[in-house]
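Dropping the structure in here first, questions after.
One protein chain omitted, others in place.
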């Protein structure tokens, strides 16, 4: 860590900064650059990180010693990680995966029907919500364990592995019983208790970026999961809140190459929730692949006007069927399969 | 609910919209305005709310039948609610309350010292974090139950009621044993499981706005708590994420009069976390009172450069002591005590 | 236009709304939907648009009669427009165009050198700033007419048409003397005087989206230019301001399919200014093409560390040379040339 003082810092302020560093049991190396003093701080990092030296009078800037994350950092592993989910590989040089399904599991027939159509269209994984985080307490909250059972049945019939959201640590055992991959939703990206719990699960985890969270905060939330020992982790960009009201959120596709450069983790893009308007989702799915996404997550519903949630943004199965070869062409254009 | 069709909607599309409404067991009343058709939908609201009619071809706009929240709505109660916490009233015409304390409980002596100084300065309630939601897993995570004990001891000595954050439903019993008011932090504003749990607590709750959440979403999260039966609820504005990087967040003070007009709940402002820079917090505390806040929450630390978290934004006790009479003068200017 | 009253609107308020509509010389057709009244307003649109009926007591919502823009609207022309610049076609089914060059024209040799390299790499148009909008008055402000001369010389040698920014209506004659296409920068997107002036120019115009502007506002600014008679107009997405500080702006790629659905105008994407970090620009250029962009604008500099502006985000000519075939592959994948 390097502390740079203001050009107007007094000698007394500088002495206090140095004294403070030493009080923490750390070493301080002082040098001068014109009107400013540079204090190099040497010592174990976690100790330094906690100390609010920035609060001291006379301090202008602090350049941290290292990135605040370690386990997620690209340089930790050098290469990209691959996550295996029931034989499906995501990340590295694997084919781009297609994670599709309805927003909510609404019934047995619906789930089986959609799953069969998705399998045929070329989807590689099945999504569907059984525990639903809804903005309003009066909205449909999901079929819970019954929904999980329908998902598992669809998996058993089609062979597609199943991903579903877990919202509460107390639901984890039941979700683990049925699912092949756990999803942490955007609203729980900084539910640190829950992150720790799924960090101890034997199942892979897909962590969605909060719509008010920065890329760095997403990585730090990933660090909570990795730190508990679960390294089967996927990161997911799904749109952030901005002033643009023409789309539901703003899909921040730049996050894809940035996450892939900063971390070794596979990156998934969910254009459905970001855009929120059915007609513009195919273009953004193509763009996500071109930007380097390792998997695309799409809401698909066979009867959107009957959907219990998010009907206005679900693709029809026939739209997906036509989109898949176009996605494959773009994937091939950048040297990947799909 | 009123459905307005596009001016280019075909007769077939209109017939399908009407058929869909009727299939839901609802009544549809059709009238025409120039090139457009207006479909009035009559029936029980929660049933209507779930139906994604907006997804149907030919629909231009939907004007909902009613506000999406009920229990929090101002018109439900007509008057402002007052929340009582160990004899302290917040809201209505009560005096503006001052909720002060360190970001984290760091030790017994620290907590007792600060509590005594705050009591003397005129604070009406004590804050301090025992369970800390930290962006990084490597940051100080709080003293947990030990911290709660120090808080309770400070309350016993000074008589100031104590508020502290609960991050996990499983911690609720232990927090309830020591605290007088529960805090739901910004990062958990849409942790719906947790909202339901504190909605069943006998303790009052302060619900912080998520930094990526709209005012309407804050009210809907409040609705989760109210819907479980806990009506001792305070809402708290603490800054939202914007492009302006000169402050930690952007304090959205307009939320104060809006929340007070839309809901009957008391509104608290936390300028400390919003601004994040010690020197500008007093002015924003004064502005918050002038905007109509029922309580002000301020971080105060007797030795910010030793703070385990957020030192750069904590006020010194002597700054608070000088600020209190100024806050009282502004409160008086708008006809309130403090 | 349709006015919908609040469910609590009084008969007197409704009568006043109707009286107001009639006072404007417009017709009012009143019908009822449950507790609400619907007033259809009939009459010439520009007259209606100005009337602030929304300000009247009892009004809940107003659904406007038509889109606020006409000349830019897709349905005006049915098909996509093509803009011709010295034989280069942009838009429609034309090949994706590549508009490349340095941020600023810095000297004769620099400009000629870069132009030759760009020509060889496959660029179809040359960019370079002679009049520079700089945040600080102390930054390099451009070579002005001298810079225009160097641009024109580069065009004459390479045959690549030249685009450059005009910041002031008074500079328009001199810019028109040298340039083949005018650029309106993001900071001038709502400089309505300037929009009107370039709307009277014989040269095509590229209009950049302001970083604080919505997609609808961009279209309305386009409408200023079209309304003066200049229909050779390109729209350009170049990133918006959001809370994410990891990139310079947030590239809003969803704007591409939306602009192409709402308007008939060609859409250009400038990933350089949006991302601001050289290493992530190639991925976003590929994504822009996949999203449907008609042209890509890229800053290229042969010696970024000597650039007078924006060196940190300029691609090296050799990076561009390698990127072009990859961009072409993605364009081909979605059925276009490049």
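Per-chain numbering from 1; labels A, B and C assigned in written order.
Keep this in mind: a contact is a pair of C-beta atoms (placed from the backbone, for glycine too) under 8 Å apart; a residue touches a chain by one contact, two chains touch by 3 or more.
Values in this document were obtained by computation on a predicted structure and should not be read as measured data.
Colleague: Missing chain touches which shown chains?
Modeller: Those shown chains that the absent chain touches are A, B, C.
Colleague: Among A:155, A:209 or A:241, single out the residue that touches the unshown chain.
Modeller: Considering the complete complex, A:241 is the one touching the chain left out.
Colleague: Considering the whole complex, which of C:164, C:191, C:272 or C:288 touches the chain not shown?
Modeller: Candidates C:164, C:191, C:272 or C:288; residue touching the omitted chain: C:191.
Colleague: Touch as defined at the start, partner being the missing chain; which of C:220, C:233 or C:329 qualifies?
Modeller: Residue touching the absent chain, from the options given: C:220.
Colleague: Since one chain has been left out of the picture, which residues of chain C touch it in the full complex?
Modeller: Here the touching residues of chain C are 20, 46, 49-50, 52-56, 68-69, 133-140, 167-170, 187-188, 190-193, 210-213, 217, 220-221, 223-224, 227, 240-241, 278, 304-312, 314.
Colleague: Which parts of chain B face the unshown chain closely enough to count as touching?
Modeller: 212, 214-216, 240-247, 250-258, 261, 274-275, 279-280, 283-284, 286-292, 326, 329-330, 332-334
Colleague: By the contact criterion defined above, which parts of chain A meet the unshown chain? Give residue numbers in ascending order.
Modeller: 2, 4, 7, 29, 31, 33-34, 36, 38, 40, 42, 60-61, 63, 65-66, 241-243, 245
Simple rule for what comes next: only the chains that are shown with their structure count from here on.
Colleague: So chain B and chain C: same face meeting same face, with over half the numbers shared, or different?
Modeller: Answer same: the two copies use largely identical residue numbers here.
Colleague: Taking each chain's centre as the mean of its CA atoms, how far is chain A from chain B in angstrom?
Modeller: 26
Colleague: Residues touching two or more other chains, restricted to chain A: which are they?
Modeller: Only 212, 240-241 qualify.
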